[in-house]
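Can you keep this structure in mind? I'll have questions shortly.
Of the protein chains in this complex, one is absent; all others appear in place.
Up next is subunit A:
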C-alpha cells in the first residue's frame, strides 16, 4: 500500500547530511589511481543501500569520488540539512531523489504555515544538475505550481512523481505534469493539500497524452474536486500498464465499476466513494440488487487485486461485492469507512492473506477480535478514532489490543488510538508480538492512567522496550512518570524515532532518553515538563540525529542558546507564533537539526535562529 511509504525507514542520512564535511576537487589523481577508480565505480554501482554507500565514501578520497559518481539515488531526510548546490555538486549522476521537509508535527498543525520547506531552490538546482532525473518523491514540502512546471520542462526522462503530505500546488500544476511528462509512469498524490478553488479547477486528467500511456500508477484520492470522468475512463482504457489506481471520493461506485471493467489487471485499487451517485440511491430497489451483482462479478474478474482502499462514502449493501478478492488481499484500508463489527466480520473472515489493515474504531473490540481470528499473517494494524476528542466514548480498548496480540503474532507495526488502556494489555502485546518494530499507542485522554489499577502506564511501555528487541519506533501516551523514560533509555537501544506527549515528571526523563538511546534520530516532544538542564545530556549525540522537536515544554532562550553555541553545525530554531505578549525568554517551540548549510536564509519572521 502506498501509505507504507510514509513510514519510510529512517536511516541515517549521509546523503550530504553527514556532519563530517568533505570537499571535493584537488588535482586529478595519477593514472593508476584513475584505473582503480574506474574499477571501483564498476563495483560500487551495485551498492544500493545508502548507509553502505555512506560508509564506503568515508574510506578514502578515491572511494569518496567513486561513490559520488555511482550514486543514483539521493535521499535528503531534511531539506535544510544541506544546500541544494552542495548536494548537486557532490553527486553528479542522480536519477532519483527523495526529499523531506517539515517536521512531522506539522501534520498536526503545530508548525505555522509558511514555515518553509520550499521545493523551489531544489528543483532549480536539480533542473540544472540532473537532466536525466527520473524519479522524485517529496514529503512535507511546500510545492508551487511553478515548481511543477519547471519539473515538467526540465526532465525529459521523468517517470515517477510522489507527493506525500505536500501543499502549495493545485490542479494547474498537475495539468502541466500530465501534459509534459510523456514518459510518466507514476503519479501518486498522497494526503496532499491542493490549493484549488472550487470554480478554478483545471481538468488535468484530460491533459495526458492521447496515445497509449505508460502509466503504471495513478493516485489522486486527496484531490478535492471531481475529475472529468469520461477523460479518466478513456485514460484508463489507453493505459495498459496501469496496475495501481486510486480515485477520489467523487467517483461513485457505478463509475468505479466502469473503470474496473477497463482495467482488470489492477493490483491496487482506491475505490473512491463506493457509494451510489445520489440519483441511483433514491431508487434503492431491485436495480440496486443488480448493481451489486454486477459489481461482484467485476471484482471476481479482477484476479490480481491485492490492495483495496477508499470506501469514503460506502453504502453497506455494496460491501459484499469485494468478497471474491478478500482471500488474496494483502492490504485493506477501511480507515474512512464507518463500519460496524457486524459489517466487518463477514468481510474479514475471508481475508486470510491480509498483512496490512487500517480501520476505524467503529468496528469496536469485537471487530478486532474477528481480525485476530482470521488474519494470522497481519504485519501492520492501524486503528483510527472516528471521534478524535479526549472525552469521546471510546470504541476500542485493552480488550481489542489483547485479542490482536494473541491472534496476530507476526505483527510488526501498530498504531492504536483508544480512550483508555491497561498495563496488562500492553505487557501482553510485548510478549506475544516479538517482531514489533513500530509501537504507537495513543491514549487520547491526556495523562490517563491504567483504567483498572489507576497506575501510570510505565510498566506497559517498559515491557515493550524490554521485550520487543527489534523496536525502532515508539510513541507513548497516557500517564507516564520518569520511570517510563528510564526504561526507554535502558532498553530502547535500537529506537530511532520517539514521540512523547504530555508525559514525564522532571528533566531526568529527557536525560534518560538522550543518554540511553544510542540510535536515536528523531525525537519529538510536546507538552512535557522538560527544561534547559536536560538539553546538555544530548550534546554528544545531536549531530547524529535528524532533529529534535520540543514544543510547550519548559525551555528558555538561554538554554537553547547554550546548545547552539556548543554545536556550531546545529541549527537551532525558535518558533514563536504569538505576538510577544508575555515571556520573551520562554521558548514555545524548538526545532533543531544538524546542517552543513548553516542557518537558512528563507526563515519567516516568526522563526528565530539562535
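Basically, contacts are C-beta pairs under 8 Å (C-beta built on N, C-alpha and C of every residue); 3 or more make two chains touch, one makes a residue touch a chain; residues count from 1.
Quick note on the criterion: contacts and distances are computed from a predicted model.
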Open item on the list: I want to check something: the complex is missing a chain, and I'd like its UniProt protein name from "BOP1 protein", "Chorismate mutase", "Auxin-responsive protein" or "Creatine kinase U-type, mitochondrial".
Closed with: "Auxin-responsive protein"
- [ ] Kindly state which of the options A:75, A:357, A:417 or A:461 is in contact with the chain not pictured.
- [x] A:417
Task: Absent-chain contact - pick from A:89, A:338, A:366 or A:515 - done: A:338
- [ ] Sort through A:390, A:585 or A:602 and give me the one touching the missing partner chain.
- [x] A:390
- [ ] Looking beyond the chains shown, say which of A:376, A:446 or A:540 touches the absent one.
- [x] A:446
Open item on the list: Touching the hidden chain in the complete assembly: which of A:113, A:128 or A:327 does that?
Closed with: A:113
Task: Hidden partner interface residues of subunit A, rising order - done: 105, 107-110, 113, 165, 191, 193, 198, 222, 224, 249-250, 278, 281-286, 312, 335-336, 338, 384-391, 417, 442, 444, 446, 499, 501, 526-527
